[in-house]
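Note that one protein chain of the assembly has been removed; the remaining protein chains are unaltered in position.
Should a chain be cited, it is by its letter among A, B and C, assigned in written order, with residues numbered from 1 in that chain.
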Amino acid sequence: MTVSVQETDFDCGAEVAVLSAGDDEAGAVASFVGLVRGGEILAMTLEHYPGMTEQALQKIVDQARQRWEVRRVRVIHRVGRLAPGDQIVFVGVSSRHRGDAFAACEFIMDYLKTQAPFWKKEETPSGGRWVDARESDEDAARRWSGGN
Amino acid sequence: MTVSVQETDFDCGAEVAVLSAGDDEAGAVASFVGLVRGGEILAMTLEHYPGMTEQALQKIVDQARQRWEVRRVRVIHRVGRLAPGDQIVFVGVSSRHRGDAFAACEFIMDYLKTQAPFWKKEETPSGGRWVDARESDEDAARRWSGGN
Amino acid sequence: MSVKVLYFAGLREAMGRSAESVDLPAGVTTAGGLRDCLAGQHEAIRTAKNLRVAVNQQMVGLDAPVADGDEVAFFPPVTGG
Partner (left out) sequence: MSVKVLYFAGLREAMGRSAESVDLPAGVTTAGGLRDCLAGQHEAIRTAKNLRVAVNQQMVGLDAPVADGDEVAFFPPVTGG
């Protein structure tokens, strides 16, 4: 299974291990963990569109496979209520070489933050508010589209 | 401790967890694991220059800290005899934002492959041979030097 | 002639519902037409900024066709992870 959207937490070490297990050709595993930052936020709640969100994530993975030489990919995105310090998202990519692994991993993260159907509501001391789309995320995704 | 050169294996999941533990401002952890690829290689032996190698790794980490907003960094490089599938190197970087974490992690890996004093001897069915420096690794490191 | 309409995030809260069955009025054949029709009934849709739409779980433009039995979702711009 490549893509999971789930309320439960994940084990980064176990996921990284699976990406290269039994694969002699995997010389590189790049991975990313996104976490809830603190500051003024007490908690956040992530909502998704069951079915469509998983499809969107799979499509992002497929695009990465077309662009780079990738062996295995794993994407886990949590939904529900999350507190500062909680893990939100895991992306891991194995490849023969580190350049492909890094590029595919960062590509998937950038697209995931902008294209995938997730919505974030933040709880602050002054109440809850739905987060607006951030321009910097759209910039990050846009830089990949030059080669398309 | 930021930098370790050791014969013993490492636990990627534990290292990633430590990078963000107790740090509310760490929203992103990018990490990389390098592994011994199989193919014609039965095993490899990695040699280092005790003292100088650790200094070189610390210098690379310091350079990354000057270039990007980085919170914690961990570098582990194994030495001694390693077989296909074995972990060789771990680099992990925590940051507020994913762009800094990815860039610093890949920068450290690229420099580590070219600047740090490690030498690799490969065991093949036809005997052992010391690996020559590869041009592609020097290219990868060179692309970071434009901004210096 | 009806479609299943879904709402997400802030729009779901403003609508007070996550899903409903909507009879397609005669002449409504696109996502944009459906949006206009719903906007006439609900201030939350009338005032939504940058409303996005998906038909059968595919992001589409407002000129995308909508037919009997389709699943049509309206939601704000995504703000993932």
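Definition applied: a residue touches a chain if its C-beta (ideal position, glycine included) is under 8 Å from a C-beta of that chain, and two chains touch if they have at least 3 such contacts.
These numbers were taken from a predicted model, which means no experiment stands behind them.
**Student:** According to the contact rule at the top, which chains on display are touched by the left-out chain?
**Tutor:** Checking the complete complex, the chain left out touches B.
**Student:** Residue by residue, what part of chain B touches the chain that was omitted?
**Tutor:** Within chain B, the residues touching the omitted chain are 34, 46-47, 49, 51-52, 55, 77, 88-89, 109, 112-121, 130-134.
Here is the rule we go by: only the chains that are shown with their structure count from here on.
**Student:** Using CA atom means as chain centres, which chain is nearest the centre of all the protein shown?
**Tutor:** Taking the mean of all protein C-alpha atoms as reference, the closest chain is A.
**Student:** Roughly how far is chain A from chain B, centre to centre by C-alpha average, rounded to an integer in Å?
**Tutor:** 23
**Student:** Taking each chain's centre as the mean of its CA atoms, how far is chain B from chain C in angstrom?
**Tutor:** Whole-Å distance between the two chain centres: 49.
**Student:** Per the centroid of Cα atoms for each chain, what is the distance between chain A and chain C, given in Å?
**Tutor:** Taking the mean C-alpha position of each chain, the two centres sit 27 Å apart.
**Student:** Where in chain A do residues touch two or more other chains at once?
**Tutor:** In chain A, 34, 109 touch at least two other chains.
**Student:** Residues of chain C that contact two or more other chains, please.
**Tutor:** Answer for chain C, listing residues that touch two or more other chains: there are none.
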